[in-house]
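Pasting a structure below so you can have a look.
Every protein chain but one is kept in place in this view of the complex.
As written, the chain order gives the labels A and B, with residue 1 at the start of each chain.
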Amino acid sequence: MGFRESHFPSGLEVHKRNSPCPTFTIHIEIALWETLSKGKQKVSLSAFAFLFSELVQYNQTQVDNIAELERRLEDAGYAVGARVLELLCHREKGNRRETRLLGILSFIHSTVWKVLFGKVADSLEKGTEHEDEYMNSEKELLVNRFISIPKDMGAFNCGAFVAGIVKGVLDNAGFPAVVTAHFVPVDGQQRPRTTILIKFVEEVLLREARLG
Amino acid sequence: MAPAAPKSGDAIFASVDRVNAELFTLTYGAIVRQLLTDLEEVDEVNKQLDQMGYNIGVRLVDEFLAKSNVSRCVDFRETAEVIAKVGFKMFLGVTASVTNWDTEGTTCSLIMEDNPLVDFVELPDTCQGLHYCNILSGVVRGALEMVSMKTEVTWLRDMLKGDDVFELQVKLLKQIPEEYPYKDDE
Partner (left out) sequence: MQFFGGSEISPSPPAPAASGNNAHMLYIFNRNGVCLLYREWNRPLKTLSSQQDHKLMFGLLFSLKSLTAKMDPTSVEKGNLGVPQLPGQGCSFHSFRTNTYKLSFMETPSGIKIILVTHPRTSDLRDSLKYIYNLYVEYVVKNPLYSPGTPIRYELFNKAVDQYVRGLG
């Protein structure tokens, strides 16, 4: 099979009940991985937009409310996030994983964002009211770029998919958190920005405090 | 005013916004995973992927036409070449080649050596019946149907199953002229 890595993207194997579960260990050398992973290869944004549309449309047929739709998009994003973490840990960080809170947040804000969206996120802020909350904001999040939400869908936010990606990265890096996407109106702008709100679970903050 | 000349796939791909192929590949992987979880049967997953591709084709054809300046798709041979050279390039950044024409000129194969859908993928034994790239055959079928060509699209070779290339056979069943959609007494 040449140099292909031995498992599916996005944790596809999770589902396979009867097969010996392929592990997430990657046995190939990093240098080889670099060439394999084709970090520089591109597809058109439209190709992604059409694929994403289908993800949304398919999931709309599987749910009967907006919250459920967002949850399913988050699930799909989670699988992407878990894989992105693996890819990047090997390619960019020489297998080193972040252990500190600010480290992992800046990893998401810059490295993950750059790989997925071609730029660092517009801003990363700490919540002013809650110690455990962080906000990663984007003026025009890729998945919301083509969207114009009809009135009957209210607060639906495709950013749930990206929230899922962030959650996938955080969980698998050992920083479990609740991650949600929100539209935030911006003064003087017709379109709101999207904020990905990260709320870490208590144990993460306790561990961080212990590390000093 | 002469109609603008059709553009090449390279020229269009260079002019459109692009994203890292990994986002695309991993998102597709997440979709396949979701379908395997929801539908369980591999055949059902194949069907759903084909349907999703068809839905995409129905939409994508308009962007293709708008950006490529292609103003007519009447000849099947010509259309197959345009799909392989311009369509594939403009969306996926890779081209396909067209071969294996039958004598009537109604069946041909699109050959792909590079396919951004399958990076990092290897099929486990339980998924041998899965046509992982079935979305792509659906796209071709959907887009062609919108330009009045009813086709049957089948995978003949699949690199995930050990073949050396991806081969997609496209068979023209018939060309459907537009019909007047209203009945007289409506």
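Everything that follows uses one rule, which is that contacts are C-beta pairs under 8 Å (C-beta built on N, C-alpha and C of every residue); 3 or more make two chains touch, one makes a residue touch a chain.
What you see is a predicted model, and the numbers here were worked out from it, not measured in a lab.
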| item | value |
| --- | --- |
| Touch criterion as defined above, residue of B:E104, B:D125, B:D164 or B:E179 at the omitted chain | B:E179 |
| Missing-partner contacts on subunit A, residue numbers | 45-46, 49-50, 52-53, 55-57, 140, 145-150, 153, 158, 190-191 |
| Touching residues on subunit B - with respect to the absent chain | 1, 4, 15-17, 55, 58-63, 65-67, 70-74, 146-148, 175, 177-182, 186 |
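Criterion: only the chains that are shown with their structure count from here on.
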| item | value |
| --- | --- |
| Distance from subunit B to subunit A - Cα centre to Cα centre, in angstrom | 28 |
| Of subunit B, residues touching subunit A in the complex | 13, 16-38, 48, 52, 55-56, 59-60, 63, 90-93, 116, 119-122, 124-127, 135, 162 |
| Residues of subunit A defined as touching subunit B within the complex | 1, 4-16, 18-19, 22, 37-39, 41-48, 50-55, 57-59, 62, 72, 75-77, 79-80, 83-84, 87, 115-118, 142 |
